[in-house]
Every structure is written in structure tokens, then in C-alpha cells.
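Worksheet: one structure, shown below.
The complex appears here minus one protein chain, its other protein chains still in place.
Our next item is subunit A:
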Amino acid sequence: MSGGTRLENANPLIFQRSGERLLTSTDEDEDVADPIDVREIFDLIRSINDPEHPLSLEELNVVEQVRVNVNDEESTVSVEFTPTIPHCSMATLIGLSIKVKLLRSLPDRFKIDVHITPGTHASEDAVNKQLADKERVAAALENSQLLEVVNQCLSSRGV
């Protein structure tokens, strides 16, 4: 992707990674149910790779825990993501990666909403519409070139 192309954002700010979630005794207690919560959703998406830099979305502050909302009982989850620059052309790809990650990782009952943090991107409306359109998302994933980039973003980070 970046072989001969000029980097969209050559010098991003870099943020610190959060620590791992702390385990509690109730986590190991089989009699206690653990609802799906904000931290769990955040942990799913924070290690997604940025398509342009060898960094995770969390390290670039594209995703933050405060911008995740989830209601396990109502089976809804909403994620806002913040592109690093207002004209980032990777925004659609990033949103698609987040959406795919959640589709693969959450129970079918969940309704998943992924959109750009309001006011942070020039093409906010257009990107949000694409991400909300179930058929557009399905069509995108049948494009093998697009799927390849998404899968690279979702694969475990290399050394």
C-alpha cells in the first residue's frame, strides 16, 4: 500500500497503549455471568492495525474507550473512530476494519454501528453512510483486494 505512494500522514502523534484488563475473581467464577461491556469491545478493536503505519488504532488514538457504547441486554454496540487527519482517505478502510472485526467477534444478535467521531473528518457523512449500508459492506468484502487489506489490518501484529 505504501510502497511507491507518498504517506497520507507521514508523522502521526503516537499514544501509549493501555495495559491489559485486570482479572478479578469473578472472572473465574462460573456462577457469575460477565456481561459484554465497553472495555471488552475496546479490547477487540484497539489492536487493529492501521493500514498505513505499523501501529495499532489505539496507538494512533483512532479508537478510544470513551467513544465505545454497548448495551448487552439490548444487543447494541456503537463505536466512534477518529481519523488522524481530516482528509484521511483511509477513513473508510479503517471503519470497515472495525466493523468486520466486530462482526467476526460479537454474537449475531448484536446491531453494530461504526461511525466517524462527529466533526473530525471532511467526508464524515459519506463514510458513515457506506459503513451503515449492510449491502455495501458485504459487497466490499467480496472484493478480494479490499478484503486483503482488511485482513492485514486484522491479523496479529508482526514483530
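Rule of thumb we're sticking to: a contact is a pair of C-beta atoms (placed from the backbone, for glycine too) under 8 Å apart; a residue touches a chain by one contact, two chains touch by 3 or more; residues count from 1.
To be clear about the criterion, contacts and distances are computed from a predicted model.
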Of "Very-long-chain (3R)-3-hydroxyacyl-CoA dehydratase", "tRNA-intron lyase", "RING-type E3 ubiquitin transferase" or "MMS19 nucleotide excision repair protein homolog", the UniProt protein name belonging to the chain not shown is "MMS19 nucleotide excision repair protein homolog"
Residues on subunit A that touch the omitted chain in the whole complex?
2, 11, 14, 27-28, 30, 33-34, 36, 40, 44, 53-55, 101, 104-109, 144-145, 147-152, 154-155, 159
